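Next up is a structure, given as structure tokens.
Excluded from the complex is one protein chain; the other protein chains are retained at their positions.
Labels for the chains are A and B, by order of writing; each one numbers its residues from 1.
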Amino acid sequence: MEIGETIGIIVRGGIVLFLVLNIVPLMVFAERKVSAFIQDRVGPEKAGLYGLLHPLADALKFILKEAFVPPQSNKFLYYIGPFITAVVPMLAFIAVPIIPVLQPVSTELSVLVVLAFSSLGVWGILLGGWSSENKFSLLGSLRASSQFISYEVALSISLLSMLIIYGTFDFVDIVKSQEGWKWGIILNPIAFIVFFISVLAESARIPFDLPEAEGELIGGFHTEYSGMKFAMFFMGEYMHLTLGSCLIILLFLGGWNLPFIKIDLPDEYLFSSVIEYIIYFGVFSAKLFTLLVLFVVIRWTLPRFRFDQLIRLGWGTLIPLSLLGIVISAAYVVISHSK
Amino acid sequence: MEKVFYVAIYFVLASVIGLGIILIHLILSEKPKESPPQKFLPFESGMIPFHDARGRLPVKFYVFALAFLIFDIEVALLIPYIPIVKELGIVGIAEVLFFLLVLFFGYLYIREVALKQKI
Partner (left out) sequence: MGKSKQEVFEDISELCKGLYENRNLRDLPEFVVSPEKLIQFETKIKNNGYNMVLDLFGVDFKDNQKLQEYAGIKSRFAVIYHFLKIPQNERIRVITPVPENNRVPSSYQLYRGVDWFEREVYDLFGIIFEGHPDLRRILMPEDYEGHPLRKDFPTKGVKEYIGGKFTPNLVRLPGKEKPSDIFEEGARNIINVGPTHPATHGTFRMIFELEGEDIIGADLEIGYLHRGVEKNAENMRWEDFIPMTDRLNYLSAYLNNMIYTEAVERMTGIWNDVPRRAKYIRVILAELSRIADHIVSIGTMAVDLGALTPFWYLFKIREEIYSVFEWTVGARLTTSGTSFGGVRGDFNEKVIEKIRNIIDKELPKALKDLDNLLTKNRIFIDRTRGIGKISAKDAIEWGFTGPSLRGSGVAWDIRKVQTYGLYEEFDFEIPVATEGDVYSRYLVRVEEMYQSAKIVRQALDNLPQDGTKIGTDKKSVLPSLPDKKYVYTQIEALIHHFKGMAEGVVPPFGWYYFGGEAANGELGFFMISENKRIPWRIRIRPPCFAIYQAFRHLVLGHKLADFIAILGSINIVAGELDR
């Protein structure tokens, strides 16, 4: 319990939380602009240059709106719902090494920590939907809980299959072992597909946005939410998506590594390690934004599943596939072991 | 143990942000005006609801929770195997695959019996 380390945690944690929170307005902007591009529209452009300030205006609007609580609802649960949804993804970033020095708490069990925290997110939606006393909210939160736990299984099994290959729980080690060409996506493509789809489902975006399916459930679990409480659900969704993308990058896309190139500046330069970290950060960010834009493009391309189709996809297709992923990993381990 | 302390610091940091957002909202938000009683009804497409939203739920929704438990425990059982996967080598892999085979039969059962019913 050193003072220096404590300050280090606060500084690193502060930077990470700052980055994660700022992903949200950036994603809102990207979502609007990319969807506008896809749909031959201009998109919002009034506030700021190219409409850059629209997310800020939105945030202001959300904050200034009336803090309405439906009288029938349980006030504590009503507030704790969006709180959990927004805070849990932030908590999960505790062990995500965007670059090695930016991992708030470094631990050799980082994968398990992230997995444990990220799966808490369903509580927020469940409690929020249940406490609203609205039938649409209730249906939405029921759908959400069924969906999240169903895809959690496929997600964790495919994660497990990658861990079998890497043989460690530490993200930093995992990324280090992916140097060069040995990216997870090449070693076990099946696990990548399952993981990718599960991340999409866990962050409840089209085609998996059944909890809030506005066509049928009006707003789904957040029908009774307005103002900043609604915005917190929104933030939670985007941060969850960011978290999922980070996990995909760390596990499958080589983290901060460039393909086939080993970034290793000679030590004699003065700031060589700083430059290295800047390059790492750039590479990671580039991968992250590519993935995020890919998610946005998927959202604006596909229609939405129906509840039973979603469950059938999760239990009927993804779980057997993820088990197959373990077999592939096992085969890889056997082959590399026998060499 | 000191890791727990660090984690707690991070916890506080994140929670402060979350609580801060809510507090700012509560302080700065527009104060409620006198409103018609319709505003305080749960939104049900503009109609007065027939009955309360809290009632029993069909058992279908719970089936997934049970199935989820089985698979999550299975994942938990496999976790201790990860750090020693390289040491155990082929024997270990064979054991894992056998474990998965047994699990797969369980999966088939769940698929046939529990999930076949209409959701």
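Rule of thumb we're sticking to: contacts are C-beta pairs under 8 Å (C-beta built on N, C-alpha and C of every residue); 3 or more make two chains touch, one makes a residue touch a chain.
Bear in mind that the values here come from a model prediction, so they are computed numbers and not experimental data.
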item	value
Contact partner of the left-out chain, one of A:Ile9, A:Leu139 or A:Ile190	A:Leu139
Residue of A:Ile218, A:Cys246 or A:Leu324 touching the missing chain in the full complex	A:Ile218
Residue touching the undisplayed chain, where the options are B:Ala8, B:Ile24, B:Leu57 or B:Ile73	B:Leu57
In chain A, positions touching the absent partner	35, 38-41, 135-136, 139, 206-207, 209-210, 213-218, 300-309
Interface with the undisplayed chain - residues on chain B	44-47, 49-51, 55-58, 60-61, 118-119
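By our rule, only the chains that are shown with their structure count from here on.
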item	value
CA centroid of chain A to CA centroid of chain B, Å	15
Complex interface listing, chain A residues touching chain B	1, 5-6, 9-10, 13-14, 17, 21, 62-68, 70-72, 79, 82-83, 86-87, 90-91, 94, 104-105, 107, 112, 132-138, 142, 145-146, 149-150, 152-153, 156-157, 160, 163-164, 167-169, 218, 223-224, 227-229, 232, 307-308, 311-312, 315-316, 319-320, 323, 326-327, 330, 333-334, 337-338
Residues of chain B touching chain A in the complex	2-3, 5-7, 9-11, 13-15, 17-19, 21-22, 24-26, 28-32, 39-40, 42-45, 49, 52-54, 57, 61, 64-65, 67-68, 71-72, 75, 78-79, 81-83, 85-86, 89-90, 93, 96-97, 100, 103-104, 107, 110-111, 115, 118-119
